[in-house]
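Apart from one protein chain that is not included, each protein chain of the complex appears where it belongs.
We call the chains A, B and C, going by the order they appear; numbering starts again at 1 in every chain.
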Amino acid sequence: MADNSTRPGFATGGSDSAFRVTVNNTGSAVVVLPSGEIDLNASPVLRQELKRVQTARPERLIVDLSGVPYMDSSGVATLVEAMQIARKNSTRLVLCGMQDKVRSIFEIARLDTVFTIAPDSQAAMTV
Amino acid sequence: MADNSTRPGFATGGSDSAFRVTVNNTGSAVVVLPSGEIDLNASPVLRQELKRVQTARPERLIVDLSGVPYMDSSGVATLVEAMQIARKNSTRLVLCGMQDKVRSIFEIARLDTVFTIAPDSQAAMTV
Amino acid sequence: MGDNVRNPGSCASAVDPPQIRLQLMSNPLYLSGARELVSAVAKRLGFADEACGKIALAVDEALCNVIRHGYGRDPNRPIWVSIWPVHECGCGGPDVHPGALKIVIEDEARQVDPSVIRSRDLEEIRPGGLGVHIIRAVMDEVKYEKRDNVGMRLTMIKRRREEADNDQAEGDRKESEGG
Partner (left out) sequence: MGDNVRNPGSCASAVDPPQIRLQLMSNPLYLSGARELVSAVAKRLGFADEACGKIALAVDEALCNVIRHGYGRDPNRPIWVSIWPVHECGCGGPDVHPGALKIVIEDEARQVDPSVIRSRDLEEIRPGGLGVHIIRAVMDEVKYEKRDNVGMRLTMIKRRREEADNDQAEGDRKESEGG
């Protein structure tokens, strides 16, 4: 039950502003908490972590984006891919904690209605 | 007594992140509150405002830097010039609210002991 | 649609050198630097914060596409980002808030017909195919073309709206797409 790990982004580790992905397994849900900007440089790190936690086919997978000030389409594509795996696995995938800029790209991509989006990780546990 | 004005920086007005200088005359002190980065682009605006308020030879002049995330040597030079005018006028000049980056440049310039520096505008009223 | 980049006036004509020109290697490491540069320049030229963020996003997406499709992820090929303030009327130099920003992205990558650079149908939910959609949704004018000898050129224009820069519905206003 104790999967509580932080993986530094390969590209920025060492700096205190590295891209990192923290994974928290609460038992009832796996919470993935990326922190830093998710662009073409960082999205492979997120993708790898999501794939890794999804091999266990969790009941609920929460991606808490509260530490993500920026995302481009490579980040969005990563989350779309995770959603497709989640559907196959019958995992409930919930995004939460979106900052304005990140929400804006989901709106532009018209994916704001496709994903289940909760305001915060608390709400994401039950939605 | 009611000198409570905001002057938008000539270079960045119009954006919500323009460099601005707000002046507050409390009676016992004139408080100058620049907000935005003070570099070679913005320092002429600050310089002009400081000169303007100093013509009235106030007893106490507080420059509240809490809204200034960055300053280069043109900003430092502007404050040194204000200090020289203040000395001539017997004005007590106090800097306050310095963020870490701004404090760092005062230290590099070894001016951290030359200026009277208070933690916040409250303390700057009495120091 | 998207091909109607009008002549943006004398101070941003092809003859004038850009005010800013960034050459970067095609490495995703440098995307954040390009974004921060473009965003900060737009801010100083009077664009509202939200517009600056969107301009930076469009540049990011365009650079990603050059890196992935143009150079096939080779991280050591050059890309150029050039920036001109565009003044509607009698210019006035860069200090006056320009009516628009023109950004040109050029590469030495393989040349493709501009018509193949198009976003896919958004109805189909799958990874990929979003970059060009985002660029067209966020910028006011977008034009892809082949450069004279080698590589592609993407010209983007973003107009500045005064004060109440209310462009939250931009993604919706632009329905039509495709090269």
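Just a few scattered comments:
Please note the rule applied: a residue touches a chain if its C-beta (ideal position, glycine included) is under 8 Å from a C-beta of that chain, and two chains touch if they have at least 3 such contacts.
If you're wondering where the values come from, they're calculated on a predicted model, not measured in any experiment.
Contact with the undisplayed chain is limited, among B:Val76, B:Val94 or B:Ala124, to B:Val76. Looking at chain C, the residues touching the absent chain are 17-25, 27, 29-30, 32-41, 43-45, 75, 78, 93-95. Residues of chain B that touch the chain left out of the display are 11, 37, 39-41, 70, 72-74, 76-78, 80-81, 83-84, 101, 104-105, 107-111, 114.
Convention: only the chains that are shown with their structure count from here on.
Taking each chain's centre as the mean of its C-alpha atoms, chain A lies 28 Å from chain C. Inter-chain centre distance (chain A to chain B, centres taken as mean C-alpha positions): 43 Å.
Taken residue by residue, chain B touches two or more other chains at no position, since every residue touches fewer.
None of the residues of chain C touches two or more other chains.
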